[in-house]
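One protein chain omitted, others in place.
A, B and C are the chain letters, set down in written order, and residue numbers restart from 1 in every chain.
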Amino acid sequence: MPLSTDQQSEIDQARAGAQATLRPIAAALEEVLFQALPVLDHGFVRVVDYMGDDAAVVQAARVSYGRGTKKVSEDRGLINYLMRHRHTTPFEMCEIKYHVKLPIFVARQWIRHRTANVNEYSARYSILDNEFYVPKPEHLAAQSRLNRQGRDAVLGGKEAERVFDLLKQDAERVYEHYMEMLNEGEDGQPLDPGRSGLARELARMNLSLGFYTQWYWKTNLHNLMHFLSLRADAHAQYEIRAYAEVMVDTLRRWCPICHDAFMEYRLGGAHLSKTGLAAVKLMIAGEKVDQKSSGLNPREWRELMAALGLG
Amino acid sequence: MPLSTDQQSEIDQARAGAQATLRPIAAALEEVLFQALPVLDHGFVRVVDYMGDDAAVVQAARVSYGRGTKKVSEDRGLINYLMRHRHTTPFEMCEIKYHVKLPIFVARQWIRHRTANVNEYSARYSILDNEFYVPKPEHLAAQSRLNRQGRDAVLGGKEAERVFDLLKQDAERVYEHYMEMLNEGEDGQPLDPGRSGLARELARMNLSLGFYTQWYWKTNLHNLMHFLSLRADAHAQYEIRAYAEVMVDTLRRWCPICHDAFMEYRLGGAHLSKTGLAAVKLMIAGEKVDQKSSGLNPREWRELMAALGLG
Amino acid sequence: MPLSTDQQSEIDQARAGAQATLRPIAAALEEVLFQALPVLDHGFVRVVDYMGDDAAVVQAARVSYGRGTKKVSEDRGLINYLMRHRHTTPFEMCEIKYHVKLPIFVARQWIRHRTANVNEYSARYSILDNEFYVPKPEHLAAQSRLNRQGRDAVLGGKEAERVFDLLKQDAERVYEHYMEMLNEGEDGQPLDPGRSGLARELARMNLSLGFYTQWYWKTNLHNLMHFLSLRADAHAQYEIRAYAEVMVDTLRRWCPICHDAFMEYRLGGAHLSKTGLAAVKLMIAGEKVDQKSSGLNPREWRELMAALGLG
Partner (left out) sequence: MPLSTDQQSEIDQARAGAQATLRPIAAALEEVLFQALPVLDHGFVRVVDYMGDDAAVVQAARVSYGRGTKKVSEDRGLINYLMRHRHTTPFEMCEIKYHVKLPIFVARQWIRHRTANVNEYSARYSILDNEFYVPKPEHLAAQSRLNRQGRDAVLGGKEAERVFDLLKQDAERVYEHYMEMLNEGEDGQPLDPGRSGLARELARMNLSLGFYTQWYWKTNLHNLMHFLSLRADAHAQYEIRAYAEVMVDTLRRWCPICHDAFMEYRLGGAHLSKTGLAAVKLMIAGEKVDQKSSGLNPREWRELMAALGLG
């Protein structure tokens, strides 16, 4: 489990202190507020704050003075309409803040989403913990031969064993040398009082991309859904998808109506190209269409067939 | 006062419903939450939601697990340090949402700050109210002769009277014609059942820039302070400054330590150029410096003298 | 035509001075560079600078050292792939800068796209020209009864005449009073040497939203296509669509392969929801589906039928 006793007690303390507010609250999200939801072997996602709820989206779309007395069903209709017609600004009126612990190589993918606010733990200023990611055997996949950016079947037997050994041994060794260069013992005392220790901002470069870092990450509901639509997608690397899936669940607790609209119109739907749409029209008219006659290239054709469940 | 009875009752209702939350709260801001703080003749600023407080800035800077047990004085020291050294990301971890009613020409200046989320009342979809801005006599300033972007003394006597007459008469006339083109009576019934009425998205172009619009505007604490540093500044047009000043007060209620740091390091300070700094060094050494010997041009010299209170 | 002799001569002069560069050039775009492409009655779009071309998108996607020796057909394949799979960052590597003259109400819609750089002509600093938009008779549409955000049939006869009269008379009057308040004659001399003239930043509020403003507007290729996908769409207000359509043509001249991919995968395609996709699968399987059995609401069903050409 990723938390020390001190950390867990800080979280428990924060969860103990309810106060009164006039702001809208999301009860189901309050239930898990501050709690570390585990991801991968040492990581977590914690919601540490939020602003707004489903009704706040509706309020912003209407530029209204109060919460209104509208029915939930009307809110749902409006939210579905906004989502379908890409009226994105009302979704920007809700905000959520996460504390995330994640391997550095995942952080490097994640940070490419620029429309968020980030404070990362500084390895220039502090010393990183000795925690690194090792995939579970079922995620130790071979390089795909078809898709240069994908995975194939899981490695097995001796090859898997060898990979586990290399990952662990190298991580342990680079961490040991990191501490030696810093001249830091595990007890916080210098290993050798006669040495100065290398600057932290330099020593960190000996650590590998599997080590865990952590950050505060804050974004609005629209950008969160955009992030999730890309990172909870089957094309995303498994390790970042593991985070995205936990976050989809926090979305459901926070804004359940927006969550449903997101599943219906974004994650669950399909985008057809002009040529793909023409092919679908022919198919509905009962005509026979194959890749050649469709005008799509083989890869696009395969993608269309997959979307239509005709693969 | 800018609110109808319905609007005020919606606000009262929202203020009636306190609920429990585990999130940090800003008690002084809760006191005015949802309330319409008046600005200009028909405008207002209302805080409709917020996320975070002073401690949340500190928490993000430390990437910490809980609220911590640090003293307020330590928080203040860290916040001052962050502000002084332009470590802006922790300030991005707090967010505030306003409902603002403002003249369209003010909205056009305001919207130039892009790092915010906005939902504006749609004159494509709805009908604008018959409310337009007329300056108070003490703000009816003449064009500055020195500064093409500034104001001079206040207009008086007949010239002022004439301006008031023109502003009011034109606004009343364009609104009347707006309603006529829409074929809308004040009772919501068509003026003439035999006419269709011009599309709202077209009719609106007859309204002038002094009419009021309204929007939800949400931004983070860092961007709010940047906005305020430009718009609460003496160089800003009076009408937008009137909004900024009310917002500075909401900042004080929300995050009092950040507010103080903002007044000390941003609004209250001065930026010296390389040449200006060299001149100041000479002055401190007791040497006589004038515009020529300073190397500054006349305008920069005047600005420096003003900053040093030597004007 | 929107240009004065001086303005046209400035443009002609700029078009006269070709120079050598090592940067990629877009020959078809150079042909119209700086030229004012007319839009509406007094507006225009001018491309004033650009950076990159189709190959620059490919180069960025490959992080390559040179222009490469790849064939155009490979570039097209890669660009189509990037567009289809929402790999948007390579499209951000090209940039274009426009000078646009447009009615203020159009500018207010346009500015909602925040991911662009803007410098607008300042009515705080300068005096606006006496030019305002009057729709052509074929665009003088009635308010739609079905869609609060849409237009219906064109107004005719006396109603149209009356609207034209009101629009013109009001615009002429507010401009005349604007100049009177400024105390500015058409010759640049004060109307009355004994008066001060109202500050420009105040007088401007008497102008209506149909007056023309102008700005420099710069954005990258990805954001341009996003803008065009929303503003060249049939749901956009006609007046902004008129600008978007001219800009689609500049896109074609600038990056023809990206333009084709944009037409194929964005403008020409359709997005199906999860439920909509399920209905399409049934239709392809030859089953009879109607609105009720589809699970879509009536409005969504109409939208799906329209997308499939079955309306």
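Quick note on the criterion: contacts are C-beta pairs under 8 Å (C-beta built on N, C-alpha and C of every residue); 3 or more make two chains touch, one makes a residue touch a chain.
Quantities reported herein were computed from a predicted structural model and do not represent experimental measurements.
Looking at A:R86, A:H177 or A:R299, the residue that reaches the missing chain in the full complex is A:H177.
Contact with the undisplayed chain is limited, among A:H42, A:R84 or A:R200, to A:R200. What chain B contributes to its contact with the hidden chain is residues 77, 81, 84-86, 89, 112, 230, 235, 263-265, 267-277, 280-281, 283-284, 286, 297, 299-300, 303, 307-310.
Although one chain is not shown, part of chain A still touches it, namely residues 103-105, 108, 111-112, 114-115, 118, 120, 122, 124-126, 133, 135, 140-144, 148-153, 155, 159, 162-163, 166-167, 170-171, 173-174, 177, 180-182, 195-202, 204-210, 237.
Touching the omitted chain from chain C are residues 3, 6-7, 9-11, 13-15, 17-25, 30, 33-34, 48-52, 56, 59-61, 63-68, 89-90, 92-93, 95, 97, 99, 117-121, 214-216, 218, 220.
Note that only the chains that are shown with their structure count from here on.
Chain B and chain C have CA centres that are 29 Å apart.
Each of the following residues of chain C touches two or more other chains: 112.
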